[in-house]
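Just one protein chain is left out here, and the rest sit where they should.
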Amino acid sequence: MTIQQIVFIVFALIITAGGVGVLVQRNPLYSAFSLILSFIGLAAMYILMGAQFLGVIQIVVYAGAIMVLFVFVIMLLNVRDDELHPDRHKYLLYIGVPLGLGLIAEVFYVVTRVQIAPAITDMHATGTVGTVERIGVGLLTEYLLPFEATSVLILMAVIGAMHLAKREKE
Amino acid sequence: MPLLLFSQPFMDSPLIPLIIEWSLKIFFIFGGLMTALAYLTWFERRVLAYIQMRLGPNRVGPAGLLQPLADGIKFIFKEDIVPLDADKFLYTLAPIMSLVPALTCYVLLPFGDKFVMPGLNREIPLHITHVNVGVLAIFALTGMGVYGIVLAGYASNNKYSLMGGLRSSAQMVSYELAMVMSIIGVLLQAGSLDLVEICKHQAGWFGMQWHLFTYPPTGIIGFFIFLIAMVAETNRVPFDLPEAETELVAGFHTEYSSMKFAMFFIAEYANMVTASAMATILFLGGWMGPFVDQFPLLGPVYFTAKVGFFLFLYVWLRGTLPRYRYDQLMNLGWKFLLPLSLVNLVLTATIALFFM
Amino acid sequence: MPYQAPLPREYYALMPEIAVSITGIVIMMYDAFAPKGSRRGAGYIALAGLVAAGVSVAYLWNESIPPAFSGMLLTDKLRLFFDAIFILVAGVSVLMAMQPLDDERLPAGEYFTLLMFATVGMLLMGGAGDLAMLFLGLETLSITTYVMAGYRRGDLRCNESALKYFILGSFSTGFLLYGIALTYGATKSTNFLKIQQAIASGQITYEPLLTIGVAMILIGLCFKVATAPFHVWTPDVYEGAPTMVTGFMAAGPKAAAFAIFARVFVQVFSPDVPNAANLAATWTDAVALIAVLSMIVGNVIAIQQTNIKRMLAYSSIAHAGYALVGVLARDWQSVAFYMLTYAVMNLGAFTIVTILARQGDEKTELDDYAGIGFHSMGLSVVLMIFMLSLGGIPLTAGFMGKLVIFKQGWQAGFHEVVIIGVLNSAVSLYYYLRPLVVMFFKERETPYVPPKVTAPFYAALAISVIAVFYLGMFPNRTLNALEMNNASKDAKAPAAALPAGGVR
Partner (left out) sequence: MVPLSWYLALSAVLFTMGAVGILIKRNVIAVLLCLEMMLNAANLALVAFSSFFQQTDGQLLVFLVMVVAAAEAGVGLAIVISVFRNRETLDVDESHLMKL
């Protein structure tokens, strides 16, 4: 066990715990905070892999902006606990849980096989691909068109959100 | 935390001396800062009193200098009240969520350049850790500070608290935009997100090539946008809507008492210091100033003096300005500061393109 | 290789997108500064911009432009033909929406802006040369469409439609993105050309990653085109959304998703690529199953519907099934032609439904159509044309589309699928003819006031009717443009390839 592996396991547990928290919590605010925990763990993972820029951006964008928006809406609508409907939507539980178990099984199958395949287990994450310079240069050269396309996307999201959330003038 | 663990020095150098160095630095910086924060309250009350032609606290100790200590003792011994219908877990979590990011920021702030310890022959950089995305990291941490306030508002189960929390989150999110936009011009000039690099970039002109003065008038415009946004970010007068006592009792911390309240209080002052330090680093050259090359220890002095200026400004504003109305606040942020900062950014980029 | 800044001709390749984007921005400006009363102006600006985009597509048609913007944008016949479809769909949607927006006092500026940028999203999807571009184009389109589906924000059904569309759309986005991630992991690139090269040269890091990645992309796309096991959102969303938006959703995003389908499955993961036989066999089986399921599910459930919008929703599921036959046959031309015919007849049908639905989409049940045949003769006859075309009666576009696609399917050896398809089209005639029977032969119990049909509606209907007959009777020109008539099966391999030229 190297120190990186220990760090990985710690943060993997945090991420998984956060994810489970989202599923188990009934109060959406608790779900949101579980997810924030998860995102912070993911940021640590990115930094562990050498993607420093994305690690920080993960916190700025997800934890600092998107989740604030979620929490804000939860508070604005003042949602408390889920109302319980014991009979309804049971069938989705019956679909969802086996589907999840199936996916997990598939994952472990693939993962064990990936470990056998030598091509990708030998590689290790080091180096400088994740620095701000590399990301910035990449965005403005090879990814110029997608980068511009995101501005269109954001503009539309702003206009759309404003239209939908605006109060009806009666 | 992760930033600290994976920052470059941790990976490269021998561990034991580094840990000792770190522990000492953390001890001094945090010890000093916590004391400074405590005295900031004294400072604020005294200055405010002078502005308002009063005396201010002058009973405990000479010139009231022991007042913070007395306040601290009072906070510790007060009864810790948790409202009956409050969400206990979140109610307790909120002050922690507020304080921890606020204090963590200090890990990243550079107080000066390196200095060589006499006799030890060891270069000690005057900051706790050094990451090359410092500006972003600070914004990440201050962004996390919103949650404390939001949670406090939600968990108290009190409509004034809820309103305060809502207002605060909206306010902080709105002003963060203008704030980030206003510093992009600076980042463009410095070509780095590294706080130390940004400071060093301002070393010219005898230590006075501050971003405030370069590329006129963009530096000054950016600085003022940053200043306004920073006051709004820290929820201070004239933008202290979340805790506007005339309408919201005390806003998000209405229900808090004792140490929990103290933690919000400390967090607010800690954020003020961070914001001032950021303004110093980004626009006023950080530790740079005349003769700082010859005497590296002048760096922290300059730095402290500049931060102190901003802190005085905070108090001054509080003493002189009335509070904004909420919609005025939002209009100012979205319809004035944000467009202005965008225009400023374009202007900076144009000047940089043609004159660099 | 060092990076080179894009050359001017690469910007030429982007002209349609630029034209439509600028139109969108101009509409926003116009809406902000125009006097309150003038609501139609935005629509006319949109039409002008679309015409400009159409001209630029025509200009690009005979140019040969290598992949632009570091391989992000491919310019070939596939892209340009689909671009033409998108622009046509957007144009008819603008015409269809002008009157209802007026009547219901909905903000016109935002609507046309959203429509314009949805078109930009579709255009980017058509020209995507990279999984990143594909994803962004798809998301631009989806996000605008979510908003348009909930455009009538005071109406609960509309809100729910937007919510369902959003949740299932984002769910599928998650699958698509995960598929993209795994494909990237398998091929070390997101660029289509490089992915193809990696597959051809056998440099896949790990085979199952690619298989699962492609499967997930398939699932994501099937959600978007609404094919059978992934169709559950379609009827509710189509019913709840404003009818003009439903018309757009049924024609535009579906065509765009099929453009990607053609690009990804017919070209990139084509069995013609060396070493791709296993992968292609896997997705071919899956797509065949999905196609058959979609046809059957769509048609059988459509028979039971009493709401015309729901009926058209199920019919669109069935049509997606037919179009998948073209994907199976590895023939993007037939898919493109099919989407063109489907778009015009569907838009026409939805225009009539919009006209008859009145304000707030109140009259979309079949009973509302009872006995109007002799009161609104014109509308009824035109609706009849579209319904017959959707059912695939000869001399109409629908027939030609089905003929082309089933012929290719048959030649490619998917006999069972084609037979099921033909049988299904026969079944579908039952429910396509039902509104006609109701309109002409059922007694009306409530009084009927003929709706007001204004110039934009006439224009939309005229375009659709002319297109339906033109494609139905004289399809040769279009098919020639697609190089379908003279292309024998042997000359197929180059037609299915990505545009050459390499990535700079």
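Each chain gets a letter, A, B and C, in the order it is written, and its residues are counted from 1.
Here is the rule we use: a contact is a pair of C-beta atoms (placed from the backbone, for glycine too) under 8 Å apart; a residue touches a chain by one contact, two chains touch by 3 or more.
Small disclaimer: the values here were computed from a predicted structure and weren't measured.
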In the full complex, displayed partners of the excluded chain: A, C
Contact partner of the left-out chain, one of C:Ala58, C:Leu156 or C:Met377: C:Leu156
Touching residue (missing chain; options C:Ala181, C:Val381, C:Leu433 or C:Met473): C:Ala181
Positions on subunit C contacted by the hidden chain, ascending: 131-132, 135-136, 139, 143, 146-147, 150, 153-157, 159-164, 166-167, 170-171, 173-175, 177-178, 180-182, 184-185, 188-190, 232, 235-236, 239-240
Sites on subunit A contacted by the missing partner chain, in the whole complex: 2, 4-5, 8, 12, 15-16, 19-20, 22-23, 25, 28, 31-32, 35, 38-39, 42, 45-46, 48-51, 53-54, 57-58, 61-62, 65-66, 69-70, 73-74, 76-77, 79, 82-83, 85, 88-89, 92-93, 95-97, 99-100, 103-104, 106-108, 110-111, 114-115, 120-121, 123-125, 127, 129-130, 134-135, 138-139, 142-143, 146-147, 150, 153-154, 156-158, 160-165, 167
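Criterion: only the chains that are shown with their structure count from here on.
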Identifier of the chain whose CA centre is least distant from the whole-structure CA centre: A
Computed distance of Cα centres, subunit B from subunit A, in Å: 29
Two or more partner chains touched - positions in subunit A: none
Interface hub residues of subunit B, defined as touching at least two other chains: none
Residue ranges of subunit C in contact with subunit A within the complex: 3, 6, 14, 21, 28, 68-70, 72-73, 107, 110, 113-114, 117, 120-121, 124, 130, 132-133, 136-137, 139-140, 143-144, 146-147, 150-151, 153-154, 162, 185, 205-206, 208-209, 212
Complex contacts: residues of subunit B adjacent to subunit A: 1-3, 5-6, 90, 131-133, 136-137, 139-140, 143-144, 146-147, 150-151, 153-154, 162, 165-166, 169-170, 172-173, 176, 193
In the complex, subunit A residues that touch subunit C: 106, 110, 113-114, 117, 119-120, 141-146, 149-150, 152-153, 155-157, 159-161, 163-164, 166, 168
